[in-house]
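Heads up, one of the protein chains got dropped from this complex, but the rest are sitting where they should.
For clarity, chains are labelled A, B and C in written order, and residue numbers in each chain start from 1.
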Amino acid sequence: MGKISVRFFARYAELAGCTWSHVNVDTPTTVAAVIARVREVFPGTQAMPATPLAALNQRQVKLDAPVTEGDEVALLPPLSGG
Amino acid sequence: MGKISVRFFARYAELAGCTWSHVNVDTPTTVAAVIARVREVFPGTQAMPATPLAALNQRQVKLDAPVTEGDEVALLPPLSGG
Amino acid sequence: MHLTRDPLDVGDLLAEVQSPERGGTCVFLGTVRNDAGVTSIDYSAYESMAVEEIERILAEARERWPRSRVMLQHRLGVIPVGEASIAIAAAAPHRDEAFAACRYAIEEVKKRLPVWKKELRGDGSEQWVEAHDHR
Partner (left out) sequence: MHLTRDPLDVGDLLAEVQSPERGGTCVFLGTVRNDAGVTSIDYSAYESMAVEEIERILAEARERWPRSRVMLQHRLGVIPVGEASIAIAAAAPHRDEAFAACRYAIEEVKKRLPVWKKELRGDGSEQWVEAHDHR
């Protein structure tokens, strides 16, 4: 089992009731698997879209991106900066 | 004969030795005819190109534009504003 | 420095990008609009990633327009209608490069910056903005 940092922003932080946490998953794994675990641990996040935007270690990635212990996965609502 | 105001700018003013004058020409006439008369009255302006940029009453015009008494013809070096 | 909670100052950005060999400068300002009862917008960000993303965008602009210099500041927190949330300044020897680099920066910001808006309305209601706007 590996520990993965998880961060929630904007509306997703409201859904999770949390901005920064971690989940334990079998590593190596993928962003998609981390998100599946997140939906179990934070049931409010089941309201996120099926394939939310995600960042791995501060870069946007596809959901099949590989994740190892100590990585940071962030769940990003649709971007609206500027 | 009609009196036409003539204005010279930038390098053309240096060639004419003058910034504001007038010429007398048979009117109605054209900008080209005014310029031909200018070349006689201000010999330095013979160094202007054969077909200089010209404005008639503060708008750029072609050299065949009609000119009548009281009009203002301006001779404009290549524009370089901005 | 790329992210601030203070009002943005165009003069500061200009001072950072202009120089005697750069004759053209293009600035973009995005300001909070009074859409449908909006009185202010609360901007939040994934701050550490946003800073890195801004630096990546500026580096890309410099790679594409090597003689240009681009700076960008995004304001966070509650911003009232009429005040700027983003300011970009791009200077270059010629205006084509300045316009292109400035435009590139704002388009990439809209696509990539992990920043979110919550609209605050005069009636006390709040709403997350979850679609790209076209400002």
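Here is the rule we go by: a contact is a pair of C-beta atoms (placed from the backbone, for glycine too) under 8 Å apart; a residue touches a chain by one contact, two chains touch by 3 or more.
These numbers were taken from a predicted model, which means no experiment stands behind them.
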Omitted chain - touching chains that are shown: B, C
Residues of chain C in contact with the chain not shown: 10-11, 14, 18-34, 81-82, 93-96, 98-99, 102-103, 106, 134-135
Contact set of chain B toward the excluded chain (per top definition): 7, 9-11, 55, 58-60, 74, 76-82
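We adopt the following convention: only the chains that are shown with their structure count from here on.
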Centre-of-Cα separation between chain C and chain B, whole angstrom: 49
Interchain centroid distance [CA atoms averaged], chain A/chain B, Å: 74
Multi-chain contact residues (two or more partners), chain B: none
